[in-house]
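Mind having a look at this structure? Questions to follow.
Note that this complex is displayed minus one protein chain, with the remaining chains in position.
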Amino acid sequence: MKKKKKQKSYKTKNLPPGTISYRGKKTSTVTHVDIINYNSTVYNILESQSVEDAFNFKDKDTITWININGLSNIEEIEKLGKNYQLHPLTLEDIGNTNHRPKLDEFENYLFIVFKMLHFKNEEELVYEHMSMVVGEEFVLTFQEADGDVFNDLRERISNGKGRIRGLGSDYLMYAILDAVVDHYITVIEAFGDRVEELEDAVFNAQYNNNISNHIQDQKREILKIRRNIVPLREVINKLEKTETKIIEEKTHDFLRDLYDHIVHVNENIELYREMIWSLMDMYMTIISNKMNEVMKVLTIIATIFIPLTFIAGIYGMNFDNIPELHYQNGYFVLLGVMAFIFVLMLMYFRRKKWL
Amino acid sequence: MKKKKKQKSYKTKNLPPGTISYRGKKTSTVTHVDIINYNSTVYNILESQSVEDAFNFKDKDTITWININGLSNIEEIEKLGKNYQLHPLTLEDIGNTNHRPKLDEFENYLFIVFKMLHFKNEEELVYEHMSMVVGEEFVLTFQEADGDVFNDLRERISNGKGRIRGLGSDYLMYAILDAVVDHYITVIEAFGDRVEELEDAVFNAQYNNNISNHIQDQKREILKIRRNIVPLREVINKLEKTETKIIEEKTHDFLRDLYDHIVHVNENIELYREMIWSLMDMYMTIISNKMNEVMKVLTIIATIFIPLTFIAGIYGMNFDNIPELHYQNGYFVLLGVMAFIFVLMLMYFRRKKWL
Amino acid sequence: MKKKKKQKSYKTKNLPPGTISYRGKKTSTVTHVDIINYNSTVYNILESQSVEDAFNFKDKDTITWININGLSNIEEIEKLGKNYQLHPLTLEDIGNTNHRPKLDEFENYLFIVFKMLHFKNEEELVYEHMSMVVGEEFVLTFQEADGDVFNDLRERISNGKGRIRGLGSDYLMYAILDAVVDHYITVIEAFGDRVEELEDAVFNAQYNNNISNHIQDQKREILKIRRNIVPLREVINKLEKTETKIIEEKTHDFLRDLYDHIVHVNENIELYREMIWSLMDMYMTIISNKMNEVMKVLTIIATIFIPLTFIAGIYGMNFDNIPELHYQNGYFVLLGVMAFIFVLMLMYFRRKKWL
Amino acid sequence: MKKKKKQKSYKTKNLPPGTISYRGKKTSTVTHVDIINYNSTVYNILESQSVEDAFNFKDKDTITWININGLSNIEEIEKLGKNYQLHPLTLEDIGNTNHRPKLDEFENYLFIVFKMLHFKNEEELVYEHMSMVVGEEFVLTFQEADGDVFNDLRERISNGKGRIRGLGSDYLMYAILDAVVDHYITVIEAFGDRVEELEDAVFNAQYNNNISNHIQDQKREILKIRRNIVPLREVINKLEKTETKIIEEKTHDFLRDLYDHIVHVNENIELYREMIWSLMDMYMTIISNKMNEVMKVLTIIATIFIPLTFIAGIYGMNFDNIPELHYQNGYFVLLGVMAFIFVLMLMYFRRKKWL
Partner (left out) sequence: MKKKKKQKSYKTKNLPPGTISYRGKKTSTVTHVDIINYNSTVYNILESQSVEDAFNFKDKDTITWININGLSNIEEIEKLGKNYQLHPLTLEDIGNTNHRPKLDEFENYLFIVFKMLHFKNEEELVYEHMSMVVGEEFVLTFQEADGDVFNDLRERISNGKGRIRGLGSDYLMYAILDAVVDHYITVIEAFGDRVEELEDAVFNAQYNNNISNHIQDQKREILKIRRNIVPLREVINKLEKTETKIIEEKTHDFLRDLYDHIVHVNENIELYREMIWSLMDMYMTIISNKMNEVMKVLTIIATIFIPLTFIAGIYGMNFDNIPELHYQNGYFVLLGVMAFIFVLMLMYFRRKKWL
């Protein structure tokens, strides 16, 4: 097992509450800003390095989606916070990449924290912290790094396909969460495949320390996945139940559907968790079975030959007077006796079903 | 254990919500439509390949049950959706065969998703995705493939026996769910028989890797059954509690009874789950007992004969001066000593209750 | 372990809901009817084979308790159902001996399903399905077979002792349930005695496959008891909480007391369940300890004598030139060396606390 | 383990509900009555054998605490019941020493059942059934035997210290429960000390069947403690929440504090329960470790000497023509080879970290 680098990312200094500070891995040094502005007739897209380019869209009758990649540029986030009147605690939580999924309702916006999961190099599972501010005419999303799961969504907006262009910021919020949850499903399925591979490996007796390490790794991974995904269920539930002017009536059907999806995800997480735990038991059983088999081989060999060796030892003694040694057929008779004992032993083991 | 074919059926592309797409195994290429139209005096049955044949029944004062076998023919489902004004999300969920059981209430219909379980070739347990739309005058059911558990029900409708012909679409919905849950009971009982067979096998010492694989298979199966059946309990509970014009007052008694049945099913699932888990423990205990027995045989044989062999070895040494070797009865005395040690050892083991 | 006869008793055919059919073991072919009719001044008792004898009591100002033994005589039950206006689902559930405990409230009666537990031949625990219909002036009870736990109760009614003769059908219902729950307590205590016997057996090292089978049997038994008794708690709770004209205000105190009893029963069930589970662990520990002891004996003997035998083997070799063999006291010196090694080994094991 | 005497104390005869009968151990044949009568100015104490002495205090403006030691004297309890108008079920529950903790509210009094725990001879934990009736001007307590945990409380009343003399029967009830719960804390702490001693014993390798018996005993004890103490939490919670004229407003603060204490007790019970369970695991691990060590010693010795003994056996054969035997230095060369194999083996084991 490779030595895990310990990543100490949570604040240890007790900063005044509401202080923005980036607590992630500092891998994305530059902040990219993608701005999409649309309504049923209009569509603008803008890539920029400054959030200020988005401010002129603010009071127009369009939906503005501002996506920030990289959280290390605190000034930009503060500008955004000022322009959209975000609460200091919201700004703090945007930068706190260890925050668990949650929903905060403020007077003029909703604030949602969640995790985006995807595989890097088909192997390592990456947990990216995301947060989203949803106002009546705008959606702000904050990501730790470039690369996300929203390409299909962006295409749908630009093509004007589906109903998204005709609907409000609440539907955009739903579409973003839906894309994230859809990707959870992919991740969980890939995880399930891994578990089944492990299962096959365990059954096919490729049992060694390596396998138990793999099982242990998957245990840890599923615990981590659970911690990052499961709280989103409660968030979406609250989102569906909440009474706010931001979410329109007809979006509730979609949120309810999204809730069904996240419940599906959570159930699969629990399923795989149980399967991994039970795999460990299985593994132990197979080890025990193997041990039993090993012991049986030893016992059969030792039980047969130790008494025979003893008999041979008897007649290997150098006493002057051992009458049997001088019989003409003593040797052959003894070989016969030994063969008889041998057969007797074999029958005993067969009756015990050891053979 | 046979290598499981990995079936990747959940969408990985983030389609716009509300898109219909069939995500099942694509085994049923043709879509069959069965239409039953009845009230207390009228009874029509129609087998067709197109749903349009059902549309002329729509505004008559009869109950129309349209059953679609095969979900791959998306156009037919869309036609149906248009005619009965189904929500896009309903259409999406009809095709999503991985969806967990749920109940959605819409303004003019109820939408219920559940699983139909039956055995194929007495061996393999098949999980068929079903969905049902219940309106005031119609019931639409969607199945993945031909073959279902509703033959008794169809006969009762055609015979006019029982109260079904005189009651509304809500009673038909109940009768369909009742048939499904009744079949769950049969499935669970068959599963219980398997568990008991395994138990007998474990007790009768037919313990080997094969058995532990069987136990593991049943563990997985019961987890899968649980995942597919248990959520229906909540669905039926909601159905009983819901206040909708579609379900009449007197049907509630029947739904309550149905709820009792599904609770019975769920309890049995939990029971068998506990029994399988405990069976694994039992199996481990029996292995340990066997190992103990094997070890005892080895220990008894080795403990008796190793010291005796040592003594024989002593008198097999070639020292010039070993006085005992030259005693007239040295050999016989030694044999006597050895027999004495042998008996002593046996007594020791008997006192330890190893014999 | 004796091969369990599989008893397939749940319907596999999807009958129309509300159909009466007896799904028990068909052991009681004849249906006995006991009718007790009483108020504070009147007392009649009647044994009959037909329920019709009870119908003339119906509109009198007395409490009528009709007890049906044997459920196979469907016509009698239907007559009763007609006379007392029972719902078809009630009639179905009376015959369904697999039904879990439940309470149904109908307009003019309460319907309670529960299990009566008693020992047959001091050994086998019998689960008898019972149901009870409680109206304002009558109580109907349905048992699978003759023999029950109500003899004390019947005596109290006939003697006119206690308050029962002066009270209504709700108090009779309470008294019946109280007798059943009292008998649960006896059963659970007997079960507890069995568990303690098993515990003693485990501690007294009478460990073998037989014991683990016994433990496993008790595990299964307690799971079965739990499944049959535990739901009654919820039934009695509902009974205490329900607002119906059938149950008078002052009976609620008694029902609350009954609830305390059933909670007591349930707690004991959980207690014994935990004890049995923990007994299995105990048993495994004792096996491990035994194995450890066996291994130690083997190791001590082998570790002492294998090296000594090797040394003896050295001087049993037939090399022409082994100088030690020709020393005058070579043999005795070697014996001394061997004794020294022997003592050394013993000291080593003593230091390791193996001796 | 000493054979437990089975004490069958729960009624097996179905007596009419409300019958008083003592179901305890019948150890206290005589009933003692302690009567304390007080208000802020008055203080009387009276030891008697009859409850009738207390009746003249009844209508005075003082608080009367009547404490009954010994429940076998049914007539006295019935007199008391008559005088204070107790419900028949209350009288029944006073005598039922198996009753779990509970709170019953009646029109003019509260009835509380709980357990008093204390150590007998520093070793055996005794569970004494207690019940308490709290009216507006009186408190009745019923104990199984002499000796209780209320001496400090009695002293406070007689001294007039603290606020108790100026307050009502509800405060006296609180003070009694507080004394009981305080004693729980002492008991739990003593239990915790035992668990820690066991832990030390396990760590210090004093592992044998005895220890596992001790662990098992403590498991059983903590289950019993839990069953007797835990329900009191709910009782005190209900007491705090209940709206009755008997409990004055300002006493609620004290009850809330008492609730905190009982929650503290329950948490410690759960903590020790988890610790004992985990101790068993620990014990199993240590056994496994020991076994591993034993096996290693055996394996090292056997693996080294068995091949060497084989070699010695080769040259102990009596073939006419074994050239090596006649080499001048054959014996010494062979000894060298054996030493070399010996060293090689040691190195192998060292590399495997077995040495």
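A, B, C and D are the chain letters, set down in written order, and residue numbers restart from 1 in every chain.
We adopt the following convention: a contact is a pair of C-beta atoms (placed from the backbone, for glycine too) under 8 Å apart; a residue touches a chain by one contact, two chains touch by 3 or more.
A quick note: this is a predicted structure, and the numbers were derived from the prediction, not measured.
> So which of the visible chains would the left-out chain be touching?
Taken over the complete structure, the missing chain's partners among displayed chains are A, D.
> Can you say which of D:E47, D:D200, D:E234 or D:E248 touches the chain missing from this structure?
Final answer for the missing-chain contact: D:D200.
> Which is it among D:L125, D:A145, D:V230 or D:I314 that touches the chain not included here?
That would be D:I314, which touches the missing chain.
> Which residue from A:V42, A:L325 or A:L344 sits in contact with the chain not drawn here?
That would be A:L325, which touches the missing chain.
> Given the contact definition stated above, which residue among A:D53, A:E78 or A:D104 touches the chain not shown here?
Touches the omitted chain: A:D104.
> Identify the residue among D:E75, D:E136, D:E234 or D:D260 that touches the chain left out of the display.
Of the listed residues, the one touching the omitted chain is D:D260.
> Take the complete complex as the reference. Which residues in chain A touch the chain that isn't displayed?
1, 3-4, 6, 8, 10-19, 87, 89, 92-93, 98-100, 102, 104, 106, 205, 208-209, 212-213, 216, 219-220, 223, 227, 280, 283-284, 287-288, 290-291, 294-295, 297-298, 301-302, 305-306, 308-309, 312-313, 315-318, 322, 324-331, 334-335
> Over the whole complex, note the residues of chain D touching the chain we left out.
Its contact residues with the unshown chain are 149, 152-153, 156, 161-164, 174-175, 178-179, 182-183, 185-186, 189, 193, 196, 200, 203, 253-254, 256-257, 260, 263-264, 267, 271, 274-275, 278, 281-282, 284-286, 288-289, 291-292, 295-296, 298-299, 302-303, 306-307, 309-310, 313-314, 316-322, 353-354.
Convention: only the chains that are shown with their structure count from here on.
> Please give the intersection of the contact partners of chain A with those of chain B.
none
> Chain D and chain C are one sequence twice: same or different residues at the contact, by the over-half rule?
Chain C and chain D contact each other through largely non-matching residue numbers.
> Given a C-alpha superposition of chain A onto chain D, how large is the rotation in degrees, taken in steps of 5?
Rounded to 5 degrees, the superposing rotation is 145 degrees.
> Need the CA-centroid distance for the pair chain B / chain D, whole Å please.
42
> If you average the CA atoms of chain C and of chain D, how many Å lie between those two points?
Measuring from centre to centre gives 26 Å for this pair.
> Could you say which residues in chain C touch two or more other chains, in rising order?
Residues 284, 288, 291, 295, 298, 302, 306, 309, 313, 316-318, 322 of chain C touch two or more partner chains.
> Which label fits the chain touch graph of this model best, line, ring, star, complete or other?
Contact pattern: an open line, chains touching in sequence.
> Return all touching chain pairs.
A-B, B-C, C-D
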